[in-house]
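Once you've had a glance at the structure underneath, I'll fire off some questions.
Heads up, one of the protein chains got dropped from this complex, but the rest are sitting where they should.
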Amino acid sequence: MPLDTKHLEALQQQWKGKQRKDNIKYFMMGATGIFVFLLIWQLVVKSGLVNEKMLPAPTTILQTLLYKVNNKPPDGNVLLVNILASLQVALSGFFSAIIIGIPLGLFMGWWKYADRFIRPIFELIRPIPPIAWIPLVVVWMGIGLKAKALIIFFTAFVPCVINSYTGIKLTSQTLINVSKTFGAKNFEIFYKVGIPSALPMVFAGIRVALGNAWSTLVAAEMLAASAGLGYMIQLGRTVARPDIVIVGMVVIGAIGAVLSALLSSLEKYFLRWKSVR
Amino acid sequence: MDVQKKKTSLQLILWWSLPVLAVGLVIVAWVLFSANNPRLMPGPMAVIQRLIKVFEKPIAKTSLFGHAWASLKRVLTALLLAWTIGIALGILIGWNRACKAILGSIFELIRPIPPIAWIPIVIMWFGIGEFPKVLIVFIGTFVPLVINTAAGISMVDKINVDVGKMFGGNNWQILRSIVIPTALPSIFAGIRTSVSSGWTTVLAAEMIAAQKGLGALVTRGWQGSDMALVLVAVITIAIIGSLLAIFLSVLEKVVCPWKSN
Partner (left out) sequence: MEKQLTKLLEAKNISKTFFSHKGYFTAIEDVSFDVYDGEFLVILGPGHCGKTVLLNIIAGLEEKTSGQVLYKGSPVSGVNPEISMVFQKLALMPFKTVMQNVELGLKFSGIPKARRREISQNYIDLVGLKGFEKSYPYQLSGGMKQRVGIARAYANNPKVLIMDEPFGQLDAQTRYAMQEELLKTWEQDKRTILFVTNNIEEACYLGDRIILLSQCPAKVKEIYTVDLPKPRNMISREFLDLRTKISGNTDLAI
């Protein structure tokens, strides 16, 4: 039997209905999963199975979170001040890594002699985990913004360089040859062909850099700081306040997720030509 | 012709002298900086002397190798746990939509918390013994494994699953002999990330609280204003990190031989 339009319209509606139902079903499963997780946590704590002095209940954590919005104790700063302190450090290190690392990587990937000169220096520094820089940097520069930003810089710098370098090295030789036959100069090919085709890799590098920056920030602030989210959780431990520690972890996680979502939408905008199909 | 030849030999000299020049520059900068600021940065000779002293007078009754082994042991224990649990969980999340909905959402909740941020709470719960350190490293290595495995499994081309169905495989056979091996390169990427992340996390854990381990050496040197010791530890850390990376690329060639082309 041939398909008439009316029949197909009906099937289309049916299909849409099923899709919607599926989406709702899986969304509910996810929500239930999280809810059950929190519920078990709450019950385990409230029933006395786990000491509340060790693991506060989710409701207690929510209370502490709300309390920290307007109150300074025990770490001496309201939550927003800690957040801003952390963001300032993380973002200044992160942006300087992008500003220096990406052009450096692109430059190394495009000009062979630059590669020969810079690469050995880079390879000497690269295997040192950024956390290991903390003592040196603190001894050199104290525990101010600059010192912490420098530590973040080290951790974000490496993926920026590596990805831009690899990305531009992968530029299709065909595209380069086409540009050459149209008489483009080397530098023109570099910024009109090389950079755009390296962009997806560059963004992947920025993503890794952001993750590194945010997690190293915690280490930097835990070892040496007087404000910030890392400082807050470290202080929470010394005064035996697990609720403060967990609030700090939750806020760190949430801000990390927001930053990564921001980066995704930025990536979507810049790579819109690369859309799937 | 002559001009051409001269130019290429000049280029050749440049080609080989640049890397040497670069490394030389780093060493000269190091020597000059340490000569002018001996308290901020010990020079290469001081570091070598300190290295010899580490062997003559072991710190915390443990030689440098002992400290390195303490760190490595923690990482390896945590990695073995993370590889089993993380890969299994990643396969579940990547293969089954219901598992993805339930377990994936809980995982997404925990995932954005950096492993280092777990250190204070883990210390509060379990003190500063071996177990809490292994647990912290486990958290740091577990996350990339789950992410990479789940992504690898869910990105397996539908046609490969179709081949399995066409040749009469049941779900379990298709998963085991087609989907998981196809995702192996992704899983290996997860393993690679987990190793470097584990190596960083163990340092952080040791720097905050430990008697033995390379991270403990760093902290000890730092607190005792013994910068040469800090550098000895940092250089050891870097060397072991590089060796681990090399070992993994060799391992990848053995495990995924078809990827070498």
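All chains are identified by letter, namely A and B, in their written order; residue positions are counted from 1 within each chain.
One rule holds in what follows: a residue touches a chain if its C-beta (ideal position, glycine included) is under 8 Å from a C-beta of that chain, and two chains touch if they have at least 3 such contacts.
This one's a predicted model, so the numbers in the text were calculated from it and none came from an experiment.
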Query raised in the report: Hey, which of B:I128, B:L184 or B:A238 is the one touching the hidden chain?
Result: B:L184
Requested in this report: Identify the residues of subunit A touching the omitted chain, counting contacts across the whole complex.
Outcome: 1-3, 8, 11-12, 15-16, 19
Requested in this report: Name every residue on subunit B in touch with the hidden partner chain.
Outcome: 157, 159-160, 162-170, 173, 177-178, 181-182, 184, 256-259, 261
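Rule of thumb we're sticking to: only the chains that are shown with their structure count from here on.
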**Report entry** subunit A-subunit B separation of Cα centroids, rounded to whole Å
**Finding:** 18
Query - In the complex, subunit B residues that touch subunit A - result: 14-15, 18-19, 21-23, 25-26, 40-41, 97-98, 100-106, 109-121, 123-125, 199-200, 203-204, 207-208, 218-219, 221-222, 227, 230-231, 233-234, 237-239, 241-242, 245
Query raised in the report: What residues of subunit A sit close enough to touch subunit B in their complex?
Result: 26-27, 29-34, 37, 54-55, 113, 116-121, 124, 127-136, 138-140, 211, 214-216, 218-219, 222-223, 230, 233-234, 236-237, 240, 242, 245-246, 248-250, 252-254, 256-257, 260
